[in-house]
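Read through the structure below, which is laid out as structure tokens, and then see the notes.
A single protein chain has been omitted from the complex, and every remaining protein chain is retained in its original position.
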Amino acid sequence: MEQRNNKNTPGEIVLSGVTKYYGIGESKKAVIEDCSLTIEAGKLSVMIGPSGCGKSSLIRLIAGFEKPSSGTITIDGKPIRGPGKDRLVVFQESALFPWMTTEENISFGPIARSEVNTESQNLAKFLIDKVGLSQFKKKFPNQLSGGMQRRCELARALINSPEVMILDEPFRGLDEMTKELMWEYYANLYEETRQTNFFVTTDIDEAVFLADRLIIMTNTPTKVAQIIEVDIPRPRKLSTLFESDQANEIKSRILKILHVEAMKSFKGGSKAAADFIEAASKRAVSNTV
Amino acid sequence: MTNSPQTRGQISIKDVVKIYDPEGAAVMAVDHCSLEIAAGEICMIVGPSGCGKTTLLNAIAGFHSINGGSIEMDGQLLCGPGKPQATPGSDRIVVFQNGALFPWKNVIDNLMFGPLMSGKLPFNEIKEKALYMMADAGLSGTENSFPGELSSGVKRRVEIVRALMNDPSVLLLDEPYRALDSLSKSVMHEALLDIYAKNKVTIFFITHDLQEALFLGTKLAIMTTRPCKPKKILTVDIPYPRSYSVVTEKRFRDLMEETSHLVHEEAKKSFAAGEKEG
Amino acid sequence: MFRPIQKFLFNRSSSRGLIAIIIFLLFWEVCSRSGVWFGIPVPWIGKVPAPTAVVHAWIPMLSDSGYWTSWLLSIKRVYIGFIFAMVIGIPFGLLLAINRTAYGLIFPTFEVFRPIPPLAWVPVAIIFWPTNEMSIAFVTFLGAFYTIVINVLGGAQAIDQRFFQAARSMGSSQGDVFKRIVFPAVVPSIAVGASVGMGITWNVVIAAEMISGGGSDGGGKGGGLGFFIWDSYLNNSYDLIVVGMISIGIAGYLSSGLIRIIGDHFTKWTRR
Partner (left out) sequence: MNKIMLKLNLNLREESLIRKLLSPRFFLMITGFVIFLCFWHLSVEVWQLPRFAQLPTLRAVVTEFISTNPIYGVSIFTHELYQHILASCLRVFAAFILATLLGVPLGLFLGWSTKFREYVFPVFEMLRPIPILAWVPLAIVMFTGIETPVIFLAFLGSFFVTALNTMLGVQQIDESYFRAARCLGANSFQVFKHVVIPGAMPFIFTGLQISVGVCWFSLVAAEMVSGQYGLGYIINTSYTNVRYPTIIIGMITLGFIGYITSAMVRSVGKSLMKWRMRELALSEG
């Protein structure tokens, strides 16, 4: 996994004036409205916003599973038409194939594209050791712990050496301890490859710890509220999160913006915007079959 | 609606031992654990997942028996020598990790279930109390919806109100906010402290999120990996009411630093042991 | 091998089961002999042959070749119908799951015929198929076919959307998606469909054998277990009816046991 310098790293994604509607007729609701942002190549950009504000819909647009209602999304200048191995998504709930062992899951990509050769087999072996799952090669996903499933999914994406790694709150649901260990683990993985990464979360500590560039989103319909450059030195260690004043200063800035947004969506009681978006986006996913 | 000031809900756990015996392979879950919780206190139990915290909670609630030591509440023996398993009762109510609102009852019926079962109050008095507590917790308007239609944040609040409807001495919370995303968690924490200020009930709160423990708790018990016993007990001397900005204050960060390496040691041990979640 | 039996015999729950079965057999014996259970007259059971009489009638059967040929005949008919139902049903179900046009075209007609119980097809089958044997096989096939298709269809439609998204973004073609996502995900539903289907085929074979008089090449006791019990009824040898019933029960139990074993083998990944 050689280290790429920033200048010619691929994977710059530009969104301009992107809008996305769900539902039809009077239940039509804009989830993303006129959102423009750039995910810089070679950087770990983290997007944070209240739950259900439309972040996952943005990911589905970038990954190419859905088309924006208006506006354009390009990767290195080329418009995005459909899913491709240049933009791989690690979902919130594990999308490991339950009927495949860890080994089969990880080498799914090369086999699917019939690019299996000694080089890809070595890479697979290297990655399985790297994610610490060598003794779990023959195990099925439901025999792995949450943390192990996440690492397996990371390896499955990395073997295809995508231009951009997209992660949708991958560590949500893990217990706090495993989650913090995964932060450090994922940060080191990025520091080795300096590959473009687009990480979405609702956890402020996670965002501050991981991010080179922090994109704070508003409540639904979501758009960019603020962008903060985080220049905490790398490689980053968990202890830096508590000691470094800069980390804490950024954290309180985010808190001010996001707490207000979270309260707005929360105060709406059971029919809060968050629930509607959550249900609507679930429906949107289900009816593309 | 304030019940008597902190006289109820004092718990003393003395030297409790719990051994599971699945298919004969005896596994010790709790190893001589002793812990004193004063009445009206918020005691946070922090430890890696699968270390036996929930077993302790189940023993207090009376779902499981214990093999040694004793647990008392307000001086009466809950379980101990001669009575290995406590009898569940509405003085100690559990709020479960993935929720246990009855999906077939709407919100108001869920809230009224406890008092109706005990049959002490007439129906309309219970209903009035339920409506009052719902308004108090910002839940009015959800009376007739079913749990399946509510967001997880709202469901959590309904479940806590359902517990408080029975004026329990102790609220036993088992990682109630684990499924929530961090931002909604912060809002839920403030809502819980708000309800706590009004009801002054003792809270026994299990979590593996250190920041949540320090933000909510008056007392913090850091547990070892399985078999669990308190590794360190410290009091959190941040005054109430606490708002979320306290997280960035100096005192809070010192406490975080002081406790986080303890907690991480335990986490590394269970992580290395390939401990599966929960 | 000894350890599980020993565990079975002495643990509390299974010993209770054993006691209950013994009491049941005693109840059956006493009531059919005397029609009275501790002085209370028991209706209907009186006409049922007692267990001892049944065993008594069963022993000579064990050496009677006709008895065993009816076993073989019924098993043959069940498995022919069943295998045809699997071989045609699974691809048919998958086609409906994958191709929306085929689903729109064929599924409504398929659904219209589904409420018609398979045995209602016996007369039409006898008219259509040349030999009696083929008409029984057709009706058996029909019994299992509907169950398998519905289960395969349900299994395929329940596959989570994100598996397709993940596979497509890693560059797998549609054929690859079918081979490595749709089919493996549907295998557990096929196993469920097969075990339910097997139960239905036994029912259908027994009834078809009774209704169509035991089939052309059987005749006499060799007409399959269905005919065996019907023939015993016609000759008023009621003990043999119960012998036949228990034999069918055992045969049915063994077949669904076999299907379950095969099914478990292919769905290892669903278990913890």
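Each chain carries a letter (A, B and C) given by its place in the written order, and its residues are counted from 1.
Definition applied: contacts are C-beta pairs under 8 Å (C-beta built on N, C-alpha and C of every residue); 3 or more make two chains touch, one makes a residue touch a chain.
Predicted, not measured: the structure shown is a model, and the values here were computed from it.
Asker: Which one touches the absent chain: C:Ile21, C:Val36 or C:Ala158?
Answerer: The single option touching the absent chain is C:Ile21.
Asker: Which one touches the absent chain: C:Val87, C:Val124, C:Ala158 or C:Leu258?
Answerer: Of these options, the touching residue for the absent chain is C:Val124.
Asker: Give the residue, chosen from C:Val48, C:Met61, C:Ile88 or C:Val187, that touches the chain omitted from the document.
Answerer: Spelled out, the listed residue whose C-beta touches the missing chain is C:Val48.
Asker: To test your reading of the contact rule: which positions on chain B touch the chain that is missing from view?
Answerer: Residues 61-63, 88-90, 92-94, 96, 98-100, 102-106, 113-114, 117-118, 146-149, 162, 166 of chain B touch the chain that is not shown.
Asker: Tell me, which residues in chain C touch the chain that this view leaves out?
Answerer: Chain C touches the missing chain through residues 12-14, 16-21, 24, 44-45, 47-48, 98-102, 104-109, 112-124, 126-130, 164, 168, 174, 177-178, 199-200, 202-203, 206-207, 210-211, 225-226, 229-230, 232-233, 238, 241-242, 244-246, 248-250, 252-253, 256.
Following the convention adopted for this analysis, only the chains that are shown with their structure count from here on.
Asker: In graph terms, nodes being chains and edges touches, is this line, ring, star, complete or other?
Answerer: line
Asker: Return the distance between the CA-based centres of chain A and chain B, expressed in whole Å.
Answerer: For chain A versus chain B, the centre distance works out to 32 Å.
Asker: Using mean CA coordinates as chain centres, what's the chain A-chain C distance in Å?
Answerer: Here the centre of chain C sits 49 Å away from the centre of chain A.
Asker: List, in ascending order, every residue of chain C touching at least 2 other chains.
Answerer: Not one residue in chain C touches at least two other chains.
Asker: Check each residue of chain A and list the ones that touch at least two other chains.
Answerer: Correct list: empty.
Asker: Could you pull out which chain C residues touch chain A in their complex?
Answerer: Answer in residue numbers: 157, 160-173, 176, 180-181, 184-185, 187, 268-270, 272.
Asker: Please give the residue numbers of chain A that touch chain C in the complex, ascending.
Answerer: Against chain C, chain A makes touches at 63-65, 82-85, 87-89, 91, 93, 95, 97-100, 108-109, 112-113, 140-143, 156, 160, 285-286, 288-289.
Asker: Which stretch or stretches of chain A touch chain B in the complex?
Answerer: My answer: residues 50-51, 144-148, 169, 172-178, 180-181, 201-206, 238, 242-243, 248, 251-252, 255, 258-259, 262-263, 266-267, 269-272, 274-275, 278.
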